[in-house]
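Attaching a single structure in structure tokens format; questions to follow.
Here the complex is missing one protein chain, while the rest keep their positions.
Then we have chain A:
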Amino acid sequence: MALLHGLLWRLLLFLVHVNRALVSWLRVRLRSVQGRLWERAMAALLLPLALAGFPDQQKKLNHANPDANANPVTGSRAACRRARWLSDGRSLEKLPVHIGLLMAEEELSYTDTANLVVWCMAVGISYVSVYDQQGFFQKNNSRVLEEIVRQQQDLLGADGSKYSVEFLSNGSDKQQHQVLSLRSTVKLLCPDDGKQSIVQVAQQLCRSVENKERSSKDISVSMLDSLLRESKNVPDPELVVKFGPVDSTLGFLPWHIRLTEFISLPSHRGVSYEDLFGALQRYSSCQQRLGQ
């Protein structure tokens, strides 16, 4: 009997996997139809490409021409795209001030991550935090930054200089986080920024109790909150978009996700602007009651 149950369980799991694969295949097909329509409306000169299937073509679009300035046609396309993204951002009823991009996948792609960051900046999100469980992006931060600058130029064209890049190192922290300033701030996070940072704050408070500077009774939620917040007044992320098949936060900033909305997308590899915007639209349509 147990053997039969085991077999049936395996069959069930298999069916769910098939179902998932089918759904994601349909999604891609549907998107490709939509994509084609959009492309026709956008630029007649790319029409032949549109028949070649969407995912490939999306890549070509994103990689456009590295010499965007040299080519007036691509330059104006970038300007047009930029205007569209900005107006997309404004069309939403609410836009997160701080978005978290949670990469719950084994293989990480610099290009796709950089695309996501640039799109977030383009629609007008001020703080973008990128998290992965291995701390891979934080370890390779210069590579990520390079890629972001490149994608910025590709996607936003020459005028991307508006989103100019600056290196800032976080004085209070051992790890050097790289920050893109002016309009948007990008932060690369790893698990140590989560529980471990709470532990560090706890140690700091206990040390001050040890030195008789404070009594244990004085410790309050707001005290911890202000110590866990950056010196800059960064709000908690209102939205986390999770990429990949794992349904877990995988240690993403436990203190800060109290009221965060979680929206999942199947993968960050080959992700399109429409996918991200869809997630933002879903976020924009939900309301919070805050215990009421």
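To be clear about the criterion, contacts are C-beta pairs under 8 Å (C-beta built on N, C-alpha and C of every residue); 3 or more make two chains touch, one makes a residue touch a chain; residues count from 1.
Please note the rule applied: contacts and distances are computed from a predicted model.
Visitor: UniProt protein name for the omitted subunit, picking from "Alkyl transferase", "RNA helicase", "Rab5 GDP/GTP exchange factor" or "UV-stimulated scaffold protein A"?
Guide: "Alkyl transferase"
Visitor: With the missing chain put back, one of A:V18, A:V33 or A:L259 would touch it. Which one?
Guide: Checking each option in A:V18, A:V33 or A:L259, the one touching the absent chain turns out to be A:L259.
Visitor: Footprint of the hidden chain on chain A, which residues?
Guide: These residues of chain A touch the chain that is not shown: 1-2, 5-6, 8-10, 12-13, 16-17, 104, 133-134, 191, 194-196, 198-199, 201-203, 205-207, 209-210, 214-217, 219-221, 223-225, 245-252, 254-255, 257-263, 286, 288, 290-292.
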